[in-house]
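Excluded from the complex is one protein chain; the other protein chains are retained at their positions.
This part shows chain A:
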Amino acid sequence: MGETQGHGHQEGHGHAQGSKYGMVIDLDKCTGCGACMVACMAENNVPTKPDETNKLDTITWMRVFKLSNGKAFPEAETCYLPRPCMHCGGKHDAGHSPCVSVCPATATDYSYKTGIVSQIYTRCFGCRYCMGACPYKARYFNWWDPKFPADMKEYLSPDVSVRMRGIVEKCSFCFHRYQRAMDRAFYEGRELEEHEYQTACTQACPAGAITFGDLNNERHMVHKVVNDKHEGHAVLQGRKPFRLLEELDTNPKVYYLSARDWVVKAGNASLRETKPATKKPSGGHH
């Protein structure tokens, strides 16, 4: 299992690529309800502040952006775009992620076994270089000591350590769930099944907009969708999966689907019309 998993293949700079966990998010299904954000925070012991209105210093591993096509009624359209960490693989999936390559203390790492970008909380010393490097703004700094209301402490997940003030954190694709599922599969001497390792946001989404799995495993839905395999058609419905800022060679593992042209164009600057007829899609959080 793992490194030598049957579906793995040689890629990049001679690194044996085992699994490559990734996501496909159907933007035409997302209603912007924010369940993924809530589930993520609860699952990963993300601290909150009494006042969370300033989104520039609050921690949201999963953040739903609100996009608008900038047109007036009746043509106005809105799209909600959930943005976890993209677990960028860098060029050729060699693990040269924007953030991993810059960390001076090797406190964030790329796993060739899972394709997951980890964060080592006890080693990070809070220089925040990785935050500057991440174009998706997926990294968050702990500006304050984490505080949980007394009765909420009982609900903290024992599988995820809480983070101290002064370090950086980000979405881990619920890596502790992978560890737990792997332990069981290993104990039972079998391979990990697709349903056994799913992220909290995937499971919480009431619209079923998020699909999670191993992009390298032909049996997993994400693989089928991304590689346009026969079975994936029901999901694709003529849409082409795209990624955010693909042109920067960050090689993200999160794919998006949308039938709306303006949404696809919002994903990458190069796709814009030379002069947008209307205002650029305006950003905003949800």
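Heads up, the rule we're going with is that a contact is a pair of C-beta atoms (placed from the backbone, for glycine too) under 8 Å apart; a residue touches a chain by one contact, two chains touch by 3 or more; residues count from 1.
Everything below uses one rule, namely that contacts and distances are computed from a predicted model.
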Undisplayed chain, where the name is taken from the UniProt record, one of "RNA polymerase sigma factor", "ABC transporter substrate-binding protein", "FeS cluster assembly protein SufB" or "Quinone reductase complex, QrcD": "Quinone reductase complex, QrcD"
Contacting the left-out chain in the complete assembly, out of A:K147, A:R165, A:R190 or A:K229: A:R165
Residue in contact with the excluded chain [from A:L67, A:L192 or A:M221]: A:L67
Contact partner of the left-out chain, one of A:G18, A:P84 or A:P98: A:P98
Contact with the hidden chain (one of A:E52, A:D183, A:D228 or A:D249): A:D249
Touching residues on chain A - with respect to the absent chain: 54, 56-57, 65, 67, 81, 88, 98, 101-107, 123-129, 131-137, 139-145, 164-168, 244-245, 247-250, 265-272, 280-284
